[in-house]
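Missing here is one protein chain; the remaining ones are kept as they sit in the complex.
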Amino acid sequence: MKPFTYERARSPAEAATAAARQPGARFIAGGTNLLDLMKLQIETPAHLIDVNGLGLDRIEATDEGGLRIGALVRNTDLASDERVRRDYGVLSRALLAGASGQLRNKATTAGNLLQRTRCPYFYDTAQPCNKRQPGSGCAAIGGITRQLAVIGSSEACIATHPSDMAVAMRALDAVVETVKADGSTRRIPIAEFHRLPGDTPHMETTLEAGEFITAVTLPPPAGGRHFYRKVRDRASYAFALVSVAAVVQRDGTGRVALGGVAHKPWRVEAAEAELPRGARQAMSAILTGARPTHDNAFKVKLAERTLAAVLAEARG
Amino acid sequence: MANVSIRVNGEGRALTVDTRTTLLDALREHLQLTGSKKGCDHGQCGACTVMVGGRRIYSCLTLAVMHEGEEVTTIEGLGQPGNLHPMQAAFVKHDGYQCGYCTPGQICASVAALDEIKAGIPSHVTADLTTAPQVTFEEIRERMSGNICRCGAYSNIVDAITEVAGRQA
Partner (left out) sequence: MKFETPATTNPIDQLKVVGQPVDRIDGPRKTTGTAPYAYERHDAVPNQAYGYVLGAGIAKGRVTAMDTAAAKAAPGVLAVVTTLDMPRLEKGQMNTASLFGGREIQHYHQAIAVIVAESFEQARDAAAMIRVSYARAPGRFDLAAEAPKAQLATGDSGEGSGAPHEDRTGDFEGAFAQAPVTLDATYTTPDESHAMMEPHATIAAWDGEKLTVWTSNQMIAWGKRDLAKTLGIPAENVRMDSPFIGGGFGGKLFLRADAVLAALGARAARRPVKLALTRPLVANNTTHRPATIQRIRIGAERDGRITAIAHESLSGDLEGGGPETAVAQTKLLYAGANRLTAMRLAVLDLPEGNAMRAPGEAPGLMALEVAMDEMAEKLGIDPIEFRVLNDTQVDPEHPERPFSQRQLVACLRQGAERFGWSRRNATPGQRREGRWLVGMGVAAGFRNNLVMKSGARVRLDAGGGVTVETDMTDIGTGSYTIIAQTAAEMMGVPLDKVTVRLGDSDFPVSAGSGGQWGGNSSTAGVYAACVKLREAAAQALGINSSEATFADGQVRAGNRSVPLGRAAGAEGLVAEDTIEYGGLARRYQQSTFAGHFVEVAVDAATGETRVRRMLAVCAAGRILNPKSARSQVIGAMTMGVGAALMEELAVDKRHGFFVNHDLASYEVPIHADIPHQEVIFLDEVDPISSPMKAKGVGELGICGVGAAVANAIYNATGVRVRTYPITLDKLLDALPEVA
């Protein structure tokens, strides 16, 4: 870990201003991913802005009938919120499927969105990685790829996004609210929040430098039955091989987002028209253009079978 | 370097630490409270579990300077030899440990996990999200899954926690 200076911000705007003032500054909230990466010098901020005191830890009803989730709401608290449990079960389930009790107590809503990949080559600083060190190459391609992306990947990067929460939020059409150093705010639909790797896998979101997440809003409840099915080798405390977030209506229509398959939560809205025809048709449309490796080709079949199990449960 | 005051096991402790010092290293190296263990230093094992403000966290993944004025409870604060916390006594009775290295983390995590069930916090295995979770084998096993025991004392640990939960109920 490189030495850094440390300050506690008192307002979102002040946090954004501080970040703009100090090159190499990073916000820290839960810190469960950032500190992990700082110990390995994968992240090397010169200045940390502690945003835990900003009071962004409330979940409020919006005028539209949805929910506004403060950026600092802890994963445990979001998963436990009665409105979330009742109306956005997929989100509660996704959060509870992620990490461990200790991590969920610390990790925040915004931090969860900003998690970085768990690709083992990203984590090993002796290996080339375009995400960690742009232009150095990708050691994962041709290497151990069982956990890595099957779709949306590039010649530069085949990493996956590790979040469960973000997959559910993608299915729910969440919107990320931010503030910039100049005080301006914007609302980023979650579909546009995470990027595919392309030639710039080190750029993972559409946030600008210093831009600060203040909240995530959920639209009014979509109804239907909510599922988050996470498939992994051990029964808990592991990242997904494949996960399926689904909201299924009585008539068999619905929405599906996948985790564990791409550099971002993977959802193809156009493919959802196929849902009433069954998992095979739907997944074949969702994963059109998949380019799996020998080691992770099973994820395509696994995604289809997992969706089939979810749809069967939705019918039952 | 930075100054920080933390209440540890009920006692105010003023520390001058490197900003890089984790809460875990502050406890182990500065305060010489070595009951909290460093198994991985990356939030992957649970041996460093402590309670901050009554909630369990991994102390390896948080900085000491971020805990100004907060209340930290470590294994040393739960009980001492000759004055064991009921959970510590249950671990001894059920042989819920072997090498002992993950044990303080398991005990801190289990005390907090039972509180979480009482507080109605659901888990991955809670069948119905709209009702309060119950103390079951399945719930305990899921909630304790952030604490690895490579010696494999799990079956005994769950017996110990179940006994304490039953006594509390």
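Order of writing sets the chain letters: A and B. Residues in each chain are counted from 1.
Just so it is clear, contacts are C-beta pairs under 8 Å (C-beta built on N, C-alpha and C of every residue); 3 or more make two chains touch, one makes a residue touch a chain.
Since this is a predicted model, take the numbers as computed values, not measurements.
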item	value
Residue among B:18, B:70 or B:115 touching the omitted chain	B:18
Candidates A:20, A:196 or A:231 - the one touching the absent chain	A:231
Among A:10, A:58, A:146 or A:187, residue touching the chain not depicted	A:146
Touching residues (missing chain, whole complex) on chain B	18, 20-21, 25, 28-29, 32-42, 44-45, 47, 74-76, 78-82, 84, 88-89, 91-93, 95, 97-104, 107, 125, 137, 140-142, 144-158
Missing-partner contacts on chain A, residue numbers	1-3, 39-41, 118, 120-121, 123-124, 126-127, 139, 142-144, 146-147, 231-239, 241, 279, 298, 301-302, 305-306, 308-309, 312
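The definition used in the following text is that only the chains that are shown with their structure count from here on.
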item	value
Whole-Å separation of chain centres (CA-atom averages), chain A against chain B	27
For the chain A and chain B complex, residues of the former touching the latter	1, 3-6, 28, 31-32, 35-36, 38-39, 48, 50, 52, 76, 79-80, 85-86, 89, 92-93, 96-97, 99-103, 105-106, 235-237
Chain A-facing residues of chain B, complex	2, 18-20, 22, 41-43, 46, 49, 55-58, 61-63, 65-66, 109, 112-113, 116, 120-124, 126, 129-130, 142-143, 145-148
